[in-house]
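Data first, discussion second: the structure below is written as structure tokens.
Heads up, one of the protein chains got dropped from this complex, but the rest are sitting where they should.
Letters A, B and C name the chains as they come in the text, with residue numbers starting at 1 for each one.
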Amino acid sequence: MSNQAKKDEKPKGILERLNAGEIIVGDGGFVFALEKRGYVKAGPWTPEATVENPEAVRQLHREFLRAGADVMQTFTFYASDDKLQNRGNMDPKKMTGYNVNNEACLIAREVANEGGALVAGGVSQTPTYLSGKGKEFTQKEFQKQMHVFMENKVDFLIAEYFEHVEEAEWATEVCKATGLPVATTLCIGPDGDLHGVSTGECAVRLVKAGADIVGINCHFDPDITLAAVRKMKTALDAAGLKAHLMTQPLAYHTPDVNKQGFIDLPEFPFALEPRVCTRWEIQAYAREAYNLGVRFIGGCCGFEPYHIRAVCEELAPERGFLPPGSEKHAPWGDGLRLHTKPWVRARARQTYWKNLKPSSGRPFSASLSKPDCWGVTAGDQELIQKTSNTTDDELKTLFSTKG
Amino acid sequence: MSNQAKKDEKPKGILERLNAGEIIVGDGGFVFALEKRGYVKAGPWTPEATVENPEAVRQLHREFLRAGADVMQTFTFYASDDKLQNRGNMDPKKMTGYNVNNEACLIAREVANEGGALVAGGVSQTPTYLSGKGKEFTQKEFQKQMHVFMENKVDFLIAEYFEHVEEAEWATEVCKATGLPVATTLCIGPDGDLHGVSTGECAVRLVKAGADIVGINCHFDPDITLAAVRKMKTALDAAGLKAHLMTQPLAYHTPDVNKQGFIDLPEFPFALEPRVCTRWEIQAYAREAYNLGVRFIGGCCGFEPYHIRAVCEELAPERGFLPPGSEKHAPWGDGLRLHTKPWVRARARQTYWKNLKPSSGRPFSASLSKPDCWGVTAGDQELIQKTSNTTDDELKTLFSTKG
Amino acid sequence: MSNQAKKDEKPKGILERLNAGEIIVGDGGFVFALEKRGYVKAGPWTPEATVENPEAVRQLHREFLRAGADVMQTFTFYASDDKLQNRGNMDPKKMTGYNVNNEACLIAREVANEGGALVAGGVSQTPTYLSGKGKEFTQKEFQKQMHVFMENKVDFLIAEYFEHVEEAEWATEVCKATGLPVATTLCIGPDGDLHGVSTGECAVRLVKAGADIVGINCHFDPDITLAAVRKMKTALDAAGLKAHLMTQPLAYHTPDVNKQGFIDLPEFPFALEPRVCTRWEIQAYAREAYNLGVRFIGGCCGFEPYHIRAVCEELAPERGFLPPGSEKHAPWGDGLRLHTKPWVRARARQTYWKNLKPSSGRPFSASLSKPDCWGVTAGDQELIQKTSNTTDDELKTLFSTKG
Partner (left out) sequence: MSNQAKKDEKPKGILERLNAGEIIVGDGGFVFALEKRGYVKAGPWTPEATVENPEAVRQLHREFLRAGADVMQTFTFYASDDKLQNRGNMDPKKMTGYNVNNEACLIAREVANEGGALVAGGVSQTPTYLSGKGKEFTQKEFQKQMHVFMENKVDFLIAEYFEHVEEAEWATEVCKATGLPVATTLCIGPDGDLHGVSTGECAVRLVKAGADIVGINCHFDPDITLAAVRKMKTALDAAGLKAHLMTQPLAYHTPDVNKQGFIDLPEFPFALEPRVCTRWEIQAYAREAYNLGVRFIGGCCGFEPYHIRAVCEELAPERGFLPPGSEKHAPWGDGLRLHTKPWVRARARQTYWKNLKPSSGRPFSASLSKPDCWGVTAGDQELIQKTSNTTDDELKTLFSTKG
């Protein structure tokens, strides 16, 4: 089906498509991409750009659409009221939770309509939960976002980036109450959530809480993410439960992380460059995800439009079409056939790129890092969410602790 | 001076500003950034996106402006008529050299006016020269572009990406004839141009041909680029010539290249990810360039908006202001002060990021590569520009040669 | 106690010493060290040097004694009759199993007497077992060696380098029948033996078969070896069994091996140099082994005399004395105090060497390798022991298989 045809047709729902065996391609990461473009601040990572710079958000949506994404997820990561207040909201009248979420919906819908994509309203983990305020207060935060999503008639909901399955269950319940299809993903690896619940058990609990689609997003690279989803699949099968599987991993190699993922790596968040996956590595991920039975395949932090295009190109045989963006991308380097130098022309082939282990150009760097992790565990005073900025004196104490 | 003030004021000319001792920050790389966003095809690398997807080109200009660039260079790389014909022009009526150059000027001017930036018309090396057609034909290609630039009243001209100083001299002459200020850069390293002219001698010849600003762009990383410009400076001083210095290096680490730069690296162009510079490495580049006396400091392939922002942040003490984009970026990771985990808060300081050697996350990769280079030199049949695509049989022969 | 005192005194038995809480330091690897010195052939790895070049074997024993080893293990690795015949025995009259074992005993005893060390007769895995000839024939091979060991009055026995616990049990039984103390080690990691018996279960079976000391030797680096011994300890505790623990790991870093250890690494056996442990890494091993409760601490392939000295220096506080060789080695680089250059003098301290991550000087090498392992498993024709040399045609087939 051509893109034009897709555009004209009323899109089928997400579950209708997944139940029919279709592969759904998600979009990539917004906060990291927009941080590099200048519209998101690392640290708070909040999405006030939907209000401040809508054209930048719209352009990134368009690039993912062009790369082949079937889903436009509203840029509402960390857009709960409690989070927006927490992180130095500059202009409280304009940057209300309502406004940020509403603008995100308008932009997502506008671009989705340009290419027959679905709009997914998104919620993520909250400071309210992490501060131990309990189920009622936590669910209230999600409900405020649901109100905006329903007003804007999103097609389905994604609850994502939860480190604790308990909060994800609470979010799933709120989402489910809208009557829309619900996808829920945790940012955990094969070793379970931060309360020690096994990855398989997490999946079972989410499906029981109402999730139609479950999986993993963020915090780990494609390999580790797929290992985690494999555990989810096994547990769901063992429990006799049915759900579609979803993966939206990092596009950063993280073989050296511990249970808490890339945040603990010394390179997070400002020196992750050497870990970025190539398009060929993403093609390998898409193939492996497909073989494992994952049918909602996207990306999270580090996934740029060309990575999503790579997912679509790898799965073009199964899907029957290439994304619009492939008009500017020949498969497996084939565009190099026209290069002047014969040794570059000789790179116009699949085996070359598939087998290449790219050098880092960094001979003074190691290949792996020891993750930070000071042995501080949940409940420690150090881990309680701060509303005021860390002072210079507090920082000085931290540095000397670090040794 | 605030950005608003800059916007309202009629900008002074490039030479007026450089002569007054001002630091001019250039923009970053368009072809690699737009390839990743889906609008440029690797291989041809031509800028028909100015006609096909003007909003994508405009957005990238805006991001560089927001990052602090003082110059909007028209997206006219490889936009000479001979190159556009050569590389599979899909729609010859719309994608004429005139149209591509004209749209590029309109977009650059529109965005420049939003922030008081200068517009530079850009020309680059031509197939006409490489095919040995001589001075007259080569200069005709440049003249056609000049016509469009003058119509659009660009502020100055950049002749860039020349591997042979001879062609750069010819381009400089054509540019100079317009009466506008001229900046000329070669894509060579400290070992001279591809005809064996020393880097110092190249600079001398360019200034004699009329360049007001000379330097290096593309093909090499910041370190090697600065080593090359150091040679230019020494030679100009020795010859008693005056010119401003300019650097627009790659944002890829290339310690392992040979004389022809990153094109010969096995990772070019689809697996360069691990070589991307961090923002801190770019700050070090900006400082070193400044210390060397370079006053037009920008970037080429691999330079994303956040890299240009890093140049501006490093030189904020000298320039007296931060770029608009710094409203979303605290210096030296200071935005991490609010992070939940104490070991991440402990990264909110200059010494941490300045000294970090980022790991690659790729233990099966080496740190350096042996550049390809089959000992084929200028004049070899293999190096003559092809208009038709390489056939499968030709490719097969190449692969077996490669062994 | 001085070395002279140790020499004069009749040594206590191995079990008497271990039961008294003493730390016993083993020797290092003979086949790899003597291969580098020119007396052992890689491939066969047999110890005919005891007959051909006794002075070279004697010298290596002396170096380990000087380095602090409490045990002189007879150089009888792969010295069973079936192995010696198998591997191209040049001079069958001189190089009988009897002669090789007998000379090994004489040399070991001579050197042991120079420093109050114990002599251990050693047996290792046999082609008879691997060819499936069963318990009776396999034990006959060990019995022939026992005969020589008893004639020579060795102090105890070491059965080592078994990949299958079953063969190790058979060897242990034969050793036990002599009435001497028996130490048995497997060359396996934490994932169990090659028949799939868990590492913990292996330890239990060996103790039940009569081993007084159990542990791991060869095939894995110190880290992996200690992880394996930790599993042995846990299983023995759970089974209520008592045995002393022993580790003799490689002095090669092997984080990238699979279940079969360093033999499958592409670098085996002729390019392992970059993996050699430093003396400081061996000190860390000795400390960790001690903390785990291991009291028989030595090394295998790659362990040179200075590595054994490092074990003794690390454990000098516990043992109360330094080895004789430490007269030529100041702790933690302290000998550099007298160096001319101040920056080398500044390396005369523990924190410097303890924290140094030594660079490889090999920027074109990766840090990890993918182990070979063609999916060929036990029972495959390819794995049956060959007596005739591989022909050129067979090799050619192998190479093309390898791709």
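As a convention for this text, a contact is a pair of C-beta atoms (placed from the backbone, for glycine too) under 8 Å apart; a residue touches a chain by one contact, two chains touch by 3 or more.
The structure presented is a predicted model; accordingly, all values stated were derived computationally and were not measured.
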{"item": "Touching the absent chain when the full complex is considered, from C:T50, C:Q73, C:T225 or C:T254", "value": "C:T254"}
{"item": "Chain not shown, touching residues in chain C", "value": "35-44, 55-56, 59, 62-63, 66-67, 87-88, 130, 221, 252-256, 263-280, 304-306, 309, 324-325, 328-330, 333, 335-349, 353, 356-369, 372-374, 376, 382-383, 385-386, 389-390, 394-395, 398-399, 401-402"}
{"item": "Touch list for chain A against the chain that is not drawn", "value": "256, 363-370"}
{"item": "Touch residues of chain B, complete complex, unshown partner", "value": "357, 363, 366-368"}
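To be clear about the criterion, only the chains that are shown with their structure count from here on.
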{"item": "Central chain of the complex, centres being mean CA coordinates", "value": "A"}
{"item": "Most distant chain from chain B by Cα centroid", "value": "C"}
{"item": "Inter-centroid spacing, chain C versus chain A (mean Cα positions, whole Å)", "value": "49"}
{"item": "Between chain A and chain B, centroid-to-centroid distance (C-alpha), Å", "value": "32"}
{"item": "Centre-to-centre distance between chain C and chain B (centres being mean Cα positions), rounded to whole Å", "value": "58"}
{"item": "Per-residue multi-chain contacts in chain B, two or more chains", "value": "256, 363-369"}
